[in-house]
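Complex shown without one protein chain; remaining protein chains in place.
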Amino acid sequence: MQKIKPLDHLVLILGVLFLCVPVVMALMSSTHYPVDIHSNGLFLTPGDNGLATYTKVLTDRGGFTGDVTGLRMLMNSLIMGVGFAVGKIVLSMMAAYALVYFRFRFATILFWMIFTTLLLPLEVRIMPSYQVMSTLGLLNTYTGLIVPLLASATGTFFFRQFFKSVPDELLEAARIDGAGPWKFFIDVLVPLSKTMMAAIFIIMFIYGWNQYLWPLLMTTDEHFYTLMRGIKSILQVWVGSQIPDYNEAFALAVLAMLPPVAVVVIFQRMFIKGLTESDK
Amino acid sequence: MTRGSGPRARAPRCNQNSGTQVTDTPMTTLETERTLLARLRAWYSAEDANPTKRVQFDRPLTPWLFVLPQLAVVAIFFYWPSVQAVTSSFYIEDPFGFGSTFVGMENYGDAVTSSQYRDTALFTAFFCVVVTALSLGLGLLLAVKADKVIRGTETYKTLLISVYAIAPPVAGLMGMMFFDMHMGPIKDLFALFGHDLRVGIDYWDTAIALITISVWKQIPYNFIFFLSGLQSVPVPVREAALIDARSGWRRFRDVILPLLAPTAFFLLIINITYTMFDTFPIIDVIVKDKPANNPMTLVYKVYLDGFKGNDIGGSSAQSVILMVVVAALTVLQFRFLERRVHYG
Partner (left out) sequence: MQKLATATVAFALTASTAMAATDITWWHGMGGRNGEVINEISQKFNDAQDTCKLTPVSKGTYEEALSSAIAAFRSGEQPNILQVFDAGAATIIAAEGATIPAEDLIRNAGEEFNRDDFISGVRGFYADADGKFIGMPFNSSAPIMYYNVAAFEKAGVEPPKTWEEFETVAPKLKEAGYLPLTASQLTWMMVENFKSRNNQQFATNNNGYDAIDGTEIIVNDENQVMMFEKLKAWADDGLFGFYGAGWSDNLKPFEEGESAMWIGSSGSFGGLQQSADFEFSADFMPYWDSIEGAGTQSFIGGAALFAMAGKSDEENACSAQFFSFLTSPEIQVYWHKNTGYVPVTEAAYEMAKSEGYYDEKPVAEVGIKQLQLESGEWTRGYRMGFYPQIRTVMEREFNRIFSDEVSVQDAFDTIQEEGNQLLARFAKTSS
């Protein structure tokens, strides 16, 4: 269709370089010794400590109980990521649907009630949030880990933007076919939103996956350890009493990238599908 | 904005006789009224004044069922804690909850009268504009290019998006090592141009580091959404545009950009909140948790006073000020900017 100039590739390659060189350096640095990283900084070439590092990170049984393995941390992070992303998509699609496709009393007030939650991140209201969770008896539960994070309007806002740009003819056509609000939502809007769902899933999965402070505050049980806590714990060394195991932190970070990247690759197919479907 | 040259012809207006299920949104007449009350009402019903669906369902109960889960979560996990934060802002209290003194507006007074706080506010505004502009601009540029090329497109996309997946503490650590004042490669880069980069000592050098890392972290986010916005532009529209407008830039400006407007508006607001609120871990890493006289944002100050210093009253007051300011900003954007956004 359009002409592709070499310049386009150049821009993309520069962008990839700017964004990805640090990631490559993380990967390379994970194969070096911590003292070398401490003294020389990041590496662009592989070292010879890679196998040992990755073996240790994957098999080491850490924590007091000895149950904190790489696998358990991975699983907890996955639960956080998937739970948060799915919860967010379901809640926010429904809410956005109500706000865009219905005319009802108090809609404006509801709109602003939901949208003000864009304004204050959890970190700022973290102390009172803890008290609320404790009152509800949700400390040390996955529910308590995931649900409070859902109280933000990013997803709702995004789907509102998308629904508003969906052609009105669709609703008119559906109405002629005799479709009610539920049928229209499930049969028309949800399939239409695939591309958007894929984009928001990626973002929200990584958001949940990367949580640190809230799980730290909320849980006292080592069984809830996530990869992020593992990484932070390695890097947290007091006034140079030891050299932190930078290589292990980088290795964990590289491992921690794999599932989100897998999500990206899987959903990439949906990106493409979304495109071809709107061709019809 | 695109009324004349829009890709789709607008469907004929639906009339009142379209049954009970669907009705028109009535035209608002409030704008002509001059009373304060009416203007106030016009203001808070902004949502209706904005371009919205011409056809909507009109059922009293169903929308509540759809909105209820979100509403419940928001009420319990946002409003309940926030009310407590507002209450705390009028007290100076012992963090463990043993003693407290009601001080009225003193916490607010202490915050806004400090010259330090004003400097921080100014920097936050500057930081916000720069980071938002750069990360939106670069994200859009890359998305447009990635949408355009055919060869290697999946590779570019995967690479660009996957950066977003790097764990924040490690991203921070890498940023710190890149800008390290003794061995950082970026220090060497600046040395080539004769500038001695001293992140952590020099105010603006630290600002450069903060901006670079914040933009770096945010580009993939904008890239994903811009790309998904671009890919939902139907192919016939693109092909029509190709015939209509020869120059790539004009095609982009007249056809693609208007179609991206809803996404761009969403991203603008999200990016502003990102720079305001989500950049404090980056600051914490770069200043090595000792801000000294380096630039910081208002939220970092809240974090410093509240979470690290345990001054619950003072930090609550600062959060409330922040909330009010950002709320005002957001409302303004919805009121004035969204009018220019054309939905389908």
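The letters A and B name the chains in turn, as written, and every chain counts its residues from 1.
As a working rule, a residue touches a chain if its C-beta (ideal position, glycine included) is under 8 Å from a C-beta of that chain, and two chains touch if they have at least 3 such contacts.
Here the structure is a predicted model, which is why all the values come from computation and not from measurement.
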| item | value |
| --- | --- |
| Of B:63, B:139 or B:291, the residue in touch with the unshown chain | B:291 |
| Residue touching the undisplayed chain, where the options are B:181, B:208, B:257 or B:329 | B:181 |
| On chain A, residues whose C-beta touches the chain left out of the figure | 35, 38-39, 62-64, 126-127, 130-131, 134-135, 139, 213, 216-217, 220, 222, 229, 232-245 |
| Contacts of chain B with the absent chain, listed as residue ranges | 92-101, 103, 110, 116, 180-183, 198, 200-202, 287-288, 290-294, 304-305, 307-311, 314 |
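Just so we're on the same page, only the chains that are shown with their structure count from here on.
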| item | value |
| --- | --- |
| Averaged-CA centre spacing for the pair chain B and chain A, given as whole angstrom | 17 |
| Chain A residues within the chain B interface of the complex | 1-2, 4, 8-9, 11-12, 15-16, 18-20, 22-23, 25-26, 39-42, 90-92, 94-95, 97-105, 107-121, 123-129, 131-132, 136, 147-148, 150-154, 156-158, 161-162, 164-169, 171-172, 175, 180-182, 185, 195-196, 198-199, 202-203, 206, 209-210, 212, 227-228, 231-232, 235, 246, 249-250, 252-253, 256-257, 260-261, 264-265, 268, 271-272, 274-275, 278-279 |
| Touch list for chain B against partner chain A, complex | 8, 11, 14, 18-19, 21-23, 25, 44-48, 51-60, 62-67, 69-71, 73-74, 76-82, 84-85, 88, 138, 141-142, 145-146, 148-152, 154, 156-171, 173-175, 177-178, 180, 183-185, 216, 219-221, 224-225, 227-228, 231-232, 234-236, 238-239, 242, 248, 259, 262-263, 265-266, 269-270, 273, 277-278, 280, 299, 302-303, 306-307, 312, 319, 322-323, 326-327, 330-331, 334, 343-344 |
